[in-house]
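Note that one protein chain of the assembly has been removed; the remaining protein chains are unaltered in position.
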Amino acid sequence: MKVSAIKPITFVLVKEIGMTVLLLFGVSIIAFLIILASPGDPFAQLYGGLSGSEAERKALYESLGIPTTWYGQYFSWLGNVLQGDLGNSIRSGRPVLAEVVSAGINTLYLTLGALIVTLAVAAPIAIYTAIRDNTRLTISFNLFAYMISAIPVFWLGYLGIYLSTHLFGFFPLGLGSSDSGNIAKFLLPIFILGMGSGLISEVVRHMREQVSRVMNEEYIRTARAKGAAVWKHAFKEGFLIPVTEIMAIKMPFIIGGAIIIEQVFNWPGMGRMAWQAAQDRDFPVILGITLAAAILVRLSSLLHKIVFVSVNPRASHL
Amino acid sequence: MKIKYIQHTKDVSQYSELSLLKRSDKTDVVFVGYGLFILSMVLISYLLGVLGWLPFTADDMDMDLMMALPGTGSHILGTDFLGRDMLTRLILGIQAYFLPGLLAIVVALGLGTFMGVLSGYRGGYAETVITYINNVTDSLPRLVLILLVVAAFKPDIYIIMFVVGLTNAPAVASLVKDKITFLKQKNFLEASVALGLSTRTIIFKHILWYNCRTLLIIQATLGMAEAILIETSLSYLGFGVQEPTPSWGNMIQAGANYMMRGDFWPSTAPALAILLTVLGFHLLGDGLNNILEGKRRK
Partner (left out) sequence: MSTNPLIKIEDLHTFFYSKAKQAFIRAVDGISMEVPRGKTLGIVGESGSGKSITMMSVLGLISAGPGVIRGKVIYDNGRIKKNLLQGLDDFVDLQEHDGTIMQVDKDLYGWQQHSEQLMKNIRGNEISIIFQNPKAAFNPFTVIGEQIAEMVLLHTRINDPVAAKAKALYWLERVKMDAPEVRYYNYPGALSGGMAQRAMVAMALASEPALLIADEPTTGLDATIQAKVLQLLAEIKADLGITIMIISHDIGVISSLSDYVAVMYGGTVLEYGSAKDVLSTAYEKKHPYAKALLASIPGLENIEKNGARLKAIKGEVLDTIRVVEGCKFASRCDCMTDSVKHKCNTQQPPLEDIGGGHKIRCWLYQ
């Protein structure tokens, strides 16, 4: 009984993991080709900033056995990446992998925290407006969600800094400096990103659609007819699945918002690093960050698939 | 908290003959009205900027009137931290995103429609490939990709908006594809073929014009909102339009330093402009969607 119930789920998961790998492969090609299309010899930079005239470099490539075609260069680069060698940062000279991982963890705190803030604000609005019909309150909630999504997040960040310095007397900049023990310093950027990433209105809309769809399902009517608690029956399809779904879909957007917020608050994450790398044309770093961001996105999508399949008995029949 | 439902007509049989305006939800009509107002303001401001019909010149400094609030002297919307006229700079700021935004929209809609028709109408192999491309672009955070492009090429807003258009194309394609799949389910396409219509007539007239135009208009308005937000983010990051040429993003960024001293207006005015404009395009898109596509629930 149990074995036969697990089998299709593992099958679906293996398929999803395979898909994830395939998509990351596609991302790596696109990212590499964009860099390779830039003027000069970008590939030389990936190999630690080889210099000299084109003829000299060509001779050097041949002597080192480095391919000169684009696909040859791609696979040689991919081979290095798969061995964990993303090259060295042109700016700092340190290995990219270590830098990206430590910055990535900081970004992860920021994005996950912001997602929680977004959900904490959006989910109650969505559920409330789905359950009650078109009232004045619903409309003002909607307008609030629309407005907050249209405010540029960096202005919101500055407003937050101004208010916290003037009202609460602390300066929320520079994570990791001497007085980083102050918890409010961490919370403000997270809160601002959660509110201002532009996601609230989309989360509200998506969840409201899902909740009101589920509330009109026949099995919810059955639950009411049974005299059972409706939320218990609606929880999986009306809350758990839409929440993980929206996390998966919106992960790229929240990472985009994180880039801006890290800039505003001097948060030492991937976003600031990417900004610096874009200015310095530090190709190994920007490629590493692109891959890391794509991995984050794919992992959140994978998480959604896992939740969906393990919660939904119908999915395992697919 | 009371709700009120009113029957609009005494004779219900006339309902289907009511104008679209009367049949639609009132809030949607207000949304679309506001959106159209913003759209016309943007268009007018763009033209004013092109023609140079402005109250002041963009870098005309009035050293006696710095950071003036709205309504000070002849400055209707006040001045910034260098005493430059706010209204003039806000109007000119539209130049920074208007044409690049249009480029992004044209690329996204053009390429997206092409891909959508290809995968929806032909199906099979093309559909698989396009779904894959869609998933790949979805895996890349937009701003990370833009920074990658900035690193590879110089920070040129047209190149960036071209890339934004490219990354939006798969989403448009999947919407068009869904629409075509829907039409196929209704046996609409088979009927058209049976009528002896040419493939070109079916695709351009019956699929795209009759069935996809509202969808494309909605995507265009949402695309404009996105273009504004991306341009302002880039200007903020220093990769967009550079001072002293005004853009809403660099105006906020430059004004932010003064904000810390309590002088809100120089950065709040462009922030408000962004808020009202992006809100307008979002409401326009959603309102049109509800009215024309009937997405509202029962």
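Worth a mention:
In this document, chain identifiers A and B correspond to the written order of the chains, with residue numbering beginning at 1 in each.
FYI, a contact is a pair of C-beta atoms (placed from the backbone, for glycine too) under 8 Å apart; a residue touches a chain by one contact, two chains touch by 3 or more.
These numbers come from a predicted model, not from an experiment.
Which of A:Thr10, A:Ser102, A:Ser140 or A:Thr222 touches the hidden chain is settled by the complete complex: it is A:Thr222.
Of the options A:Leu60, A:Leu97, A:Ile295 or A:Val311, the residue whose C-beta touches the omitted chain is A:Val311.
Across the entire complex, the residue among A:Glu99, A:Glu237 or A:Asp282 in touch with the chain not shown is A:Glu237.
Touch with the hidden chain on the side of chain A covers residues 1, 132-135, 217-219, 221-228, 233, 236-237, 311-314, 317.
In the analysis below, only the chains that are shown with their structure count from here on.
With centres taken as mean Cα positions, chain B sits 23 Å from chain A. Against chain A, in their complex, chain B makes its touches with residues 1, 3, 25, 27, 132-133, 135-136, 138-145, 147-153, 155, 225, 229, 232-233, 236-239, 249, 252-253, 256, 259-260, 262, 267-268, 271, 274-276, 278-279, 282-283, 297-298. The touching residues of chain A, when paired with chain B in their complex, are 19, 22-24, 26-27, 30-31, 34-35, 37-39, 42, 132-137, 139, 146-147, 149-152, 154-155, 158-159, 161-162, 165-166, 198, 201, 209, 212-213, 216, 251-253, 255-256, 259-260, 263, 271, 274-275, 277-279, 281-283, 286-287, 289-290, 293-294, 297-298, 301.
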